[in-house]
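A single structure is presented below for examination.
Here the complex is missing one protein chain, while the rest keep their positions.
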């Protein structure tokens, strides 16, 4: 499928929305300088949009979002190279068809857990609500080929969590769309912060599994507007 | 009592003020995404207003505040569902007639104490001023029925503190109105922050009870404008 | 001396400047809600201006600054009560004639040191520059009479430091004017933050006394514009 076969209005809207999602990453202080990116799958297509590599967040415009095929190759003529993490995003879209948005950050508290290779334990109801249990650690992998994507998919497939802490690296989150992936990134960092602070006080109490199950079930099905 | 029996100007003012109070929760960084809410009792009525569930703080308008009976049921036709914490707020209003405002947050430093199940000790005069002693821990309770409300009321009834750390969950605060409940939420997190940081240095010194009593007495009766 | 004997333009300017100084305390996140205050001596008079008690920082105007005699009594008809810390500020102005501005905060990292009753050690050149050594701890004292003022004056008289950590309470800083006192409050919290974080890594190295002396001497006499 080529870019010009996508309904222009939809693609333009997706580009604008993706600029807004990067703005949220900045406002929630999940990213600094140019270190982090979001992408969104173009519905009913084999395409996704992703941030251009190394462009300042303040300078992002809809045209800074690069249209790519699901193999990571450019799907339009572009003066801009896509994010250096494009291969990882593309791998996720290829192997997790339910995923419509992917976010990558190096948010500080989550990175602290990634640096020591520990999952974020489920010690707060908010973690049970959003992640359905602990937030898992994925393998260490060099950037540049499919290794990071494979690690994300292997860790999150069949797992309730929409966030993975890639060891010694950072956070990847997934969602049904870009908004949901940003939400998971925000709540992953917020959870990491509360839990790390709690560790400074003592040993946080892990919530019982049946409580975790009930909280997750309710939050996924009752919370919010219908 | 029905919504249309409330003086419209007053209800409209309460709705606007409640939007403002949510803005304060955001500005003080006590809430992220949609995770936190405030409510206010409608004076001289059996009603209260509360945030709609899952609505972004930036998108809140007076009409995002849902009017409820004190049993938590809707008191007006509304396209919006009220907060998933409505039952807890309602329980507090039913059982603590002196309470005019309730706030719920997952602010990070307070949640750290909640995660380990420790009260915030009264080691700073500001804690004695506002809370009259330590900030207590309430029981763990699943969301969805009266359990959380019962835990709040059981912990705060007869206690000077206007804030309770619900175990493995977050903070609930009360006040004579929404402003006072927001103030308690702000000062609870500020207290938690200073005390947790102090714990990184050593063992903070607890203030003697007679000093706590004198500070609380003065702050409640002398501080501020008459 | 009565208020109407002060050149009006000067007093008006001082009021406006003092509003601005409170804005800086908010912007540097040294104060929350209404918990903190600044004052300024009216030059060539026996008067000082101080924030009204319990007024929101966002609502401050020049007329929210209350003119007081050096004994802490009102020097003008005012609908507003002065800060509950007025007695402490007044005591400092009476006993330290070189002081033209006083600031009081409960900034979090400095309060952590105050809660454990430890001075902030001089382990960074910035601390030597501004404070000329460690930032000392003052005694615990109840609010309401001269005890806090006495503790501040006893601790800072003859000491290089312009900041004192009042035990289990918070920070008081002094300066030749309100700007200098705000600066000391900003740098006290910044110093406390770096040192407390360092303590999480290990034992910070104290700077040798002759280096401290040289740094302090230079910063006080060479830094900045002539």
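All chains are identified by letter, namely A, B and C, in their written order; residue positions are counted from 1 within each chain.
Criterion: contacts are C-beta pairs under 8 Å (C-beta built on N, C-alpha and C of every residue); 3 or more make two chains touch, one makes a residue touch a chain.
In this text the structure is predicted, and so the values were computed from the model without any measurement.
J.: For the chain that was dropped from the view, give me its touching partners among the shown chains.
T.: A, C
J.: Using the touch definition from the top, which of A:28, A:48 or A:113 touches the missing chain?
T.: Missing-chain contact among the listed residues: A:113.
J.: With the missing chain put back, which residues of chain A would touch it? List them for me.
T.: Missing-chain contacts on chain A: residues 32-35, 52-55, 80-81, 84, 106, 108-109, 111-118, 140, 142-144, 167-170, 196, 199-200.
J.: Write the list of chain C residues that the hidden chain touches.
T.: Residues of chain C in touch with the missing chain: 28, 123-126, 183, 186-187, 190, 193-195, 197-198, 200-205, 207, 211, 214-215, 218-219, 222-226.
Keep this in mind: only the chains that are shown with their structure count from here on.
J.: Just say which it is for the chain contacts: an open line, a closed ring, a star, complete, or other.
T.: Graph shape here is a line: each chain touches the next, no loop.
J.: Since chain B and chain C are copies that touch, is their contact same (over half of the numbers shared) or different (under half)?
T.: Different residues, largely: of all residue numbers at this interface, under half are found in both copies.
J.: Using only Cα atoms, superpose chain A on chain B and state the rotation angle in degrees, rounded to the nearest 5.
T.: Angle of rotation between the two copies: 90 degrees.
J.: Please work out the Cα centroid separation of chain A and chain C, and write it as a whole number of Å.
T.: 45
J.: Distance between chain B and chain C based on Cα centroids, please, to the nearest Å.
T.: Roughly 32 Å separates the two chain centres.
J.: Two or more other chains in contact with one residue: find those residues in chain A.
T.: As it turns out, chain A has no residue touching two or more other chains.
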